[in-house]
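Omission of a single protein chain aside, the complex is shown with its protein chains in their original locations.
We just call them A and B in the order they show up, numbering each chain from 1.
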Amino acid sequence: MSKLVSFFGQKVKVINLGIPSFAEDLKKQGVEVMHTEWRPPAGGNKKIQALLAKVEAWQSKVKAGKGAR
Amino acid sequence: MLIDIQEANAKALAAIQAAQPIIKGIDTAINVVPGMKKNLILHAGPPITWAKMSGPLKGAVIGGLIYEGLAANPSEAEKLAASSQIEYSPWHEHDGVGPMAGVATASMPVWIVENKTNGRKTFCTLNEGLGKVLRYGAFSDEVITRLKWIEKTLAPVLKAAIPLAPEINLKNMIAQALQMGDEVHNRNKAATSMLIRELAPAITKTSFSQEEKARVLEFMHSNDHFFLNLSMPAAKAMLQAAEWIEGSTIVTTMCRNGTEFGIRVAGLKDRWFTGPAQMIRGLLFPGFEEKDCNPDIGDSAITETCGLGGFSMAAAPAIVKFVGGTVSDAMNFTRKMYEITDGESQAFQIPAMDFRGSPTGINLLKVCEKNILPQINTGIAHKDAGVGQVGAGLVNPPMKCFEDALEAYVEKYCQN
Partner (left out) sequence: MVVCHLIRKQTYFDSVTLMLIGSQVKKLDGIENAVVGMCTGYNIDSLKRLNMYQPEFDGLTPNDLIICIMGKDKATAESGIAEVEKRLKSRKQASGASAELPPATQEEAARRLPEANVVLISVPGEYAAREAMQALNNGRHVMLFSDNVSIEEELELKTLGVSKELLVMGPDCGTAIINGTPLAFANAVRSGDIGLVAASGTGLQEVTSTIHRLGCGISQAIGVGGRDLSEKIGGRMTIMATRALAADPTTRVIVMISKPPAEKVLTPLFAEFKNIGKPVVVYFIGADPKMIEAQGFVAARNLEDAALQACRLSNKKQYNPEMTDSEIKKLADKVKLPAASLRGLYSGGTLCDEAQRLLQPAIGEIFSNTPVKGCKEMPDVYKSSGHCIIDLGDDNFTRGKAHPMIDPDYRAERMVQEFADPNVGVICFDVVLGYGSHPDMAGEMVGAIERGRKKSGRNPVLAACICGTEEDPQGWQQQKARLAEAGVSVFPTNVAMVKFVQHCLERK
């Protein structure tokens, strides 16, 4: 568990996806936060989301294959 | 297939960035345009049949047939146009581009632009000027006469002048124009001025008459958009360098024929993905209304495809006045385009963005994922042939083009 334990000693730096007040509260505390104006991918279009997921899955395989070499 | 998209796109971007488009010369279409024929009419946008053409394109075809001597009058031209004797093909499939209707016939002179990095050439007609011109579908005697003058005087003078002038690197000229308030789609004033400056001494050195040389100079001077017909083939030469890199999702073509919008993608060789051309939102000149407008038309979106035009709106904020916007809006339009591009131009830097390179390399995947469409600035044509420009404004491609392209991409590459 050494990796997780060493994380316990670090400053938390946050990427916030969704509710803006979570990011605002963190900023108030002086925490480094990157708020994201998140929107559903592909404008909410399920068909496009599925196609993009196929591309992502393919690329994961390609990259994993390369890493193995 | 084991293709890393990031790598493929990086390759595409590198090829685009490395392009060096120069003015090689001028020649007649039949001599230099691949596949050109006497009965072939090249046009802007994706493939289209006579029956589907909008007013301005039909008018331009009629004018082209009369100019080419294939028809004696408009009604003959119309009959001929509808017959199987005339073939139509997109300029893009012949290594060229055409603004608005973009009609080109065998006898028309064309600019020859060469990408010195790979030796390939692209082509475009010479800009006729504003008002009642062929590219807006006009076909009156005045139009034909002007086209003849371009063939018999303008082109030969410039053709002779070019070798007498220092080599004109269009990439550099565009880069400078961008820092002078142009975006080389709807604002070409600075670039046109620089072009005239480069060619004027050479023009005077040619052995044409004083009168002819003067008319040539006056003609170029009278048309702020003369340079558009060079910025377009220059952009095409740059993007063409990425065609057809396997697996790449970089968009290499965006164009419209007045009826449909078409795109092409580097990793999907020769395939068109089309959708309905959209109506432009903007300012209309006095006396014109929405119902007068033609849908989006022209190959000039090749400039946006290359990070210029609407993508470089931050360089030419005057454009936003056409859409009732502010300078800050112009900057935001450019900023938004960084979300859907893979890189930033090394050559085309925008002063107002602290000389940041313009957004380059539209990535199909990003357009779909983020649901952000490329932003195009463009002129609005009257829907009736030959009336001319009725306004200018902003427009986007239909998302359908990108959705269909994504589907085709997945079918080609992601089926195991």
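The rule is short, and it goes like this: contacts are C-beta pairs under 8 Å (C-beta built on N, C-alpha and C of every residue); 3 or more make two chains touch, one makes a residue touch a chain.
Everything quoted here is computed from the prediction, not taken from an experiment.
> By the contact criterion defined above, which parts of chain A meet the unshown chain? Give residue numbers in ascending order.
Residues touching the hidden chain, for chain A, are 1-5, 7-22, 24-26, 28-29, 31-41, 43-45, 53.
> Would you write out the residues of chain B that touch the absent chain, in ascending order?
Given the touch definition above, chain B has residues 332, 335-336, 339, 369-371 touching the missing chain.
One rule holds for everything that comes next: only the chains that are shown with their structure count from here on.
> Per the centroid of Cα atoms for each chain, what is the distance between chain A and chain B, given in Å?
Whole-Å distance between the two chain centres: 39.
> Which part of chain A faces chain B closely enough to touch in the complex?
Spelled out, the residues of chain A in touch with chain B are 39, 41-43, 45, 47-48, 51-52, 54-55, 57-59, 62-63, 65-66.
> Enumerate the contact residues on chain B facing chain A in the complex.
2-5, 365, 368-371, 399, 403, 406-407, 409-410, 413-414
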